[in-house]
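Removed from the display is one protein chain of the complex; every other protein chain stays in position.
Up next, chain A:
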Amino acid sequence: MAAKSASTLNPETHLLLDQPLLRLPHEVLRKIFKTSQKYVEQDTKKLTDLAKDAISKSDSPEASLATINTMIVRMQGLKRKMETLHEDEKAVHSQSRKRTTHLSDLYSLSSLLEDGYGRWSKVRLDRLLVDYMLRNGYSESAKKLAKEKDIEELVDVDVFLQCWRIEESLRKKSTVECLAWCQDNKNALKKIKSTLEFELRLQQYIELVRARKLAEAVLYARKHLSGNFDSHKDDFHRASCMLAFPPERPGPYKVGTLLHNLEKLKTLIRNFTQDLYAESRWDHLVKTFVATHHNLYNIPQGPLLHVALSAGLSALKTPSCHSTLPSSRSNTASSVTSLCPICSTELNDLAIHVPYGHHTTSWVEHDLVVLPNGRVYGTKRLEDLAGKLGLEAGWVKDPITGEEWDGAEVRKIFIS
């Protein structure tokens, strides 16, 4: 009975891993909508103004006509932009449709043992792999895999590629691309109270200070940072300190009786500004950007492959998987045993880091016997092997160690 219920497929709970499949396009649609709204809003204002302008010039048909012509050009521009957005929208719609269809396929299955479930799960693995590859910047592999498996509509190559490009530019210490992205998503970022843009601007400032372009740094800070003074007081104080203390040199105070105290003060200030000068601040920016990006697209912060694997490794792992003793059932030594996936080279090292599965009842073969060497096997397994090996009637062979015994030396064992 237990086995029967364990193989029941409950699609409702089974789709935990598959949310981003629809969440992400939904965010893309919202973004398209927001852009269209912005276009219409801008042009409503502009065209209304122009219309008023036309009225004010209405005693001269020529002037009115000129204004009307300007309006027509503007209107045609708006129409064109909206049509482009509509094309994007349609593409996302059709993509979402394919995805709901893919998810609905799961609802037509009722058992985890059906072939259909195996096929569905293979597609899911391919999706998870592409997601993992994209998040780690293995873009070519991701594109090839998506194409080969014909799942391009089920993965979000473009969104992740854009994300990765910006990540890379930050690693190369350029904030331009990321700032442009912030500009693109200004309202959404404001809504979630993101500090990403401030952090980027601060970094620009730090780089100017590092290069000792102090005047420029001050101008930059006035222009781009001062607006955020209230919410980032501490950063401001530290950032101003940097002006006086370059990253390497100990500072301007070299002589005098105050030396001792000054040294102390300098150390204090060094510590104060140190993390702003730190190279690792760029890594921090990369992390902040990625977190913000995934947040906006409503997708998980880490690859879902990690989640699926963590859970799967634990569910499958047993104390035997990292045992020093060869397991009697999961083994490559004979054709009547097969290796457990956790014991296979691919996952064995990885599984060291997860807890093993919990079991409340024993799970063993029928009609267990113990051989004189202490190894325990199901009777049928031993008989199968003896048959395949063509052993003398009544004799058995240990599939793992290769030792052979007369059946009389084999004894029954009871495990409940």
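Here, a contact is a pair of C-beta atoms (placed from the backbone, for glycine too) under 8 Å apart; a residue touches a chain by one contact, two chains touch by 3 or more; residues count from 1.
Here, contacts and distances are computed from a predicted model.
Visitor: One chain is missing here; what is its name in UniProt, given the choices "Vacuolar protein sorting-associated protein 26", "GID complex catalytic subunit 2", "GINS subunit domain-containing protein" or "Ras-related protein Rab-10"?
Guide: "GID complex catalytic subunit 2"
Visitor: If I consider the whole complex, including the chain that's not displayed, which of A:A54, A:L179 or A:V218 touches that chain?
Guide: A:A54
Visitor: Quick one: say which of A:S121, A:S174, A:S240 or A:T267 touches the chain that got left out.
Guide: Selected residue, touching the omitted chain: A:S121.
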